[in-house]
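For this depiction, one protein chain was excluded, whereas all remaining protein chains were kept in their positions.
Naming follows writing order (A and B), and every chain is counted from residue 1.
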Amino acid sequence: MALRLLETILRRLLSVLLVLFVLSLMIFTLARIVPGDPARMVLGPSATQEQVAELRTEMGLDQPILTQYVTYVGKAVHGDLGQSIVTNRPVSRDIAEFLPATLELVLVTIIIVLLIAVPLGVLTARHRNTWIDNVGRFFSLVGVTIPSFLFAVGLQLVAANFFPSWPILGRVDYQLNAPDGPTGLLLIDSLMSGRMDVFADASQHILFPALALAMSGIGQITRITRSAMIENQRRDHALTLRSFGVPEKVVTFKYLLKLSSVAPLTIMGLEFASMIGNAFVVEMVFGWGGFASYGLTAILQKDLNALMAVVLISGLFFIFANLVIDIVVGLIDPRLRLRGGTA
Amino acid sequence: MSQSTPKELTAAYMSWYRFSRNHAAVIGAVIVISVLVMTALAPWITPFPDHIGSVVDFRNRHAAPDAQNWFGTDKAGRDVFTRTIFGFRVSLMLVVGVLGISVPVGAVLGMSAGYFGGWTERIITGLTNVMLAIPPLVMALAIGNVLEPNLTNAMIAITLLWWTWHARLVYRITVSIASEDYIEAARLAGASHMHILFREILPNCVAVISVKTTLDAAFVILFGATLSFLGFGVKPPTPDLGSMVADGRQFLPEKWWEVLAPGFAIFYATLGFNLLGDGLRDMFDVED
């Protein structure tokens, strides 16, 4: 048993490495076929041909792609992701600075999604084909039919019109002199250092961007939860309990809910990719100085090292999130625990 | 329960019954058809078909909705209603382009992986897993940037990622079908791999694929709108729902109509496809 568990874990790690390898190779090749010389972009149009050639050698651009890739990976495993041509700093430092903001946004979003979607899914399944179901289904439909950027713009409009004092740009009021570290997640840092004023202000700031980002997830997860509940309600095991008079509430909230949480959790894992993508838009609209904003700039400025790092970190984030979800799902369903992952 | 489905009920009748009793699905179908009709007849049903070009009418810029311009005009004095209707064209072109390629490709790869197993399976599922780990928007932006930010490249970028979802779905179904007795029976009767893939397995995937494709149409519209909102869409002055929202956003909240019409149009089209997809799912009785 223990051997099988170990094997499962090893298999997962192996597949993670494989995914990372293919992903990095793909992005690397993509980044190298960019029309336009990165060295030229760094130096600007006024630089001489010699200067450009010199920088190309320095950046290793004159070597074959494979050599470049090996060099890159060699450095990357030591945490050196190269230099950003936009910020003129090591990319790793940029990431360290910008990632926590996005992490915070995404974590709060996930909490909002789970807090709203799961109860709503259970509620609509329990009251199937009643007005409660119809309202809930319409709400979840709105979630999946309206793009994040429209929600973002709409929420800003609402705030501007009805709550003029509510902050709609940035992470925190700069005059508050927010604590810096240790986690980089403002909500946690402020709590740790006892700065309730910062915590309150940061909570206000994060509410609307997180809501805008959560809507599509809420729509998806509500639907999945609802259909999983309905599917499981029809199963024999629910009939077993009912036949012996176990109250419907216990059947629903204890037995069916646990079984039905596997599907939405798995989907949640897959939704991470599009959530990170949507974060690009939401961060832009709300001026949220995060990783996604950094990525967007990197893309627009053809900042290759930064771009590469952004895609890799996004992929890593996705893989890590799914690993966590696999573990959670394994805790819920003993059959999956022994069989290995789902993704 | 066999007792509840008497013999004379044919599968087609039961499917139609489920669909027609589902009012939401019927509404979805009506919306989708209306979008298709509006798109096809755009030059004849819009008041200012020439406003999709580089028309500038500064005397009439930012005009509020009135009898002439139902949804007002934009920063160049162009009719928002006309441009919104034409904006559907870009969205639908994207839908047809992306799904027209990625659905068949995904289906064939998914079937092959599930049926042949071995290295075919390992390579295709491995590739799918890698592709799923990339945020689609990031990938699209990166490709759009590497090449050139325009509609064709956006389409290529989305297509490159989209097939994976269909491959995953079809793969899962195929794996369960491949072990069915009728597949082995066909092989024992001398059927070729081609026959088994396209005649035995594919017909069993059609229902699921069509549900997924309908729901995907909505996602592609959303996705395309998001890309063009970020400036990776069609070249101006061609109207496009996402870029119209981005343009109008600068004049919020005073000139709200410039965002409202394209914003609502996105909602309308995606709502239609979603309702239709849900209805088809009930009709074919397939799981999520």
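Here, a residue touches a chain if its C-beta (ideal position, glycine included) is under 8 Å from a C-beta of that chain, and two chains touch if they have at least 3 such contacts.
The criterion applied here is as follows: contacts and distances are computed from a predicted model.
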Listed names "NADH-quinone oxidoreductase subunit J", "3-oxoacyl-[acyl-carrier-protein] synthase 2", "3-oxoacid CoA-transferase subunit A" or "Peptide/nickel transport system ATP-binding protein", with the criterion being the UniProt name of the chain not displayed: "Peptide/nickel transport system ATP-binding protein"
Identified contact with the non-displayed chain, of B:14, B:40, B:64 or B:123: B:14
Residue touching the undisplayed chain, where the options are B:27, B:105 or B:186: B:186
For subunit B, the residues touching the chain missing from this view: 1-6, 9-11, 13-14, 17-18, 21, 180-182, 184-186, 188-191, 195, 199-200, 203-204
Residue ranges of subunit A at the interface with the undisplayed chain: 3-4, 6-7, 10-11, 235-247, 250, 254-256, 258-259, 262, 332-335
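As a convention for this text, only the chains that are shown with their structure count from here on.
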Whole-Å gap between the CA centroids of subunit A and subunit B: 23
Residues on subunit A engaged by subunit B in the complex (per definition of touch): 15, 18-19, 22-23, 26-27, 30-31, 33-35, 137, 141-142, 144-150, 153-154, 156-157, 160-161, 223-224, 227-228, 231, 263, 270, 273-274, 276-278, 280-281, 284, 295-296, 299-300, 302, 307, 310-311, 314-315, 318-319, 343
For the subunit B and subunit A complex, residues of the former touching the latter: 24, 126-127, 129-130, 132-139, 141-143, 145-146, 218, 222, 225-226, 229-230, 242, 245, 249, 252-253, 256, 259, 263, 266-267, 270-271, 274-275, 287-288
